[in-house]
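One protein chain omitted, others in place.
Then we have subunit A:
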Amino acid sequence: MVRSSLAVLVIDENRIRASIIEAGLREAGHQLVTVIHDVTGIARRIAEIEPDVIVIDLENPNRDMLENMFQLSRAVKRPIAMFVDRSDQASIEAAVDAGVSAYVVDGLRQERVKPILDMAVSRFNAFSRMARELEEARSELESRKVIDRAKGILIKSRGLSEEAAYTLLRKTAMNQNRKISDIAQSLVTAAGLLGPAEDE
């Protein structure tokens, strides 16, 4: 089902390609389509349009500028669909699997625009949710818990302050070129084997 309220911003200096994309979107029921060919003064336009999806030409060197603008306006977490003229099928699939972008090959046809855009949006939503959950789980479990336990062991066994315990872990990690969480894990394991049973 098409949400008629989806605002799409198409940024493409290539007018022919932009008009194909625009026609494809309109045919698919997206009425809020804005096409911009020239990025001069675009900040104000983005603020006015508040796009849900941004479609940008990958050949445009102003991508960095636009990306920064989205970041400043906190809109960067919006899906960005990218249309390029030089990709093979495997590249498109890899891109879409990566979750955020859609690539279109040579001979862009308007009827292909909608499914690709839809896929970009849904993949983006799924991906950003998954990435968020993964990130939370990872930092919570892997690092903090183990590091806290390792710090506790150092505080107890060597009489260090919490800060000094962390510094020692960090230094050891740096010297051995390993992650702090790895060092912490080794310490926790070693303490479990050597010392009196640790209170859980």
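A few points about this structure:
Simple rule for what comes next: a residue touches a chain if its C-beta (ideal position, glycine included) is under 8 Å from a C-beta of that chain, and two chains touch if they have at least 3 such contacts; residues count from 1.
Convention: contacts and distances are computed from a predicted model.
As stated in its UniProt record, the chain not included in the shown complex is "Nitrate transporter component NrtA", which appears among "ATP-NAD kinase family protein", "Nitrate transporter component NrtA", "Multiple sugar transport system permease protein" or "Ferredoxin, 2Fe-2S". Residue A:144 is the one among A:15, A:37, A:144 or A:158 that touches the chain not shown. Residue-level contact of subunit A with the missing chain is found at 58-65, 67-69, 71, 76-77, 80, 82, 91, 94-95, 97-101, 128, 131, 135, 139, 143-144, 147, 166, 170-171, 173-174, 177, 179-181.
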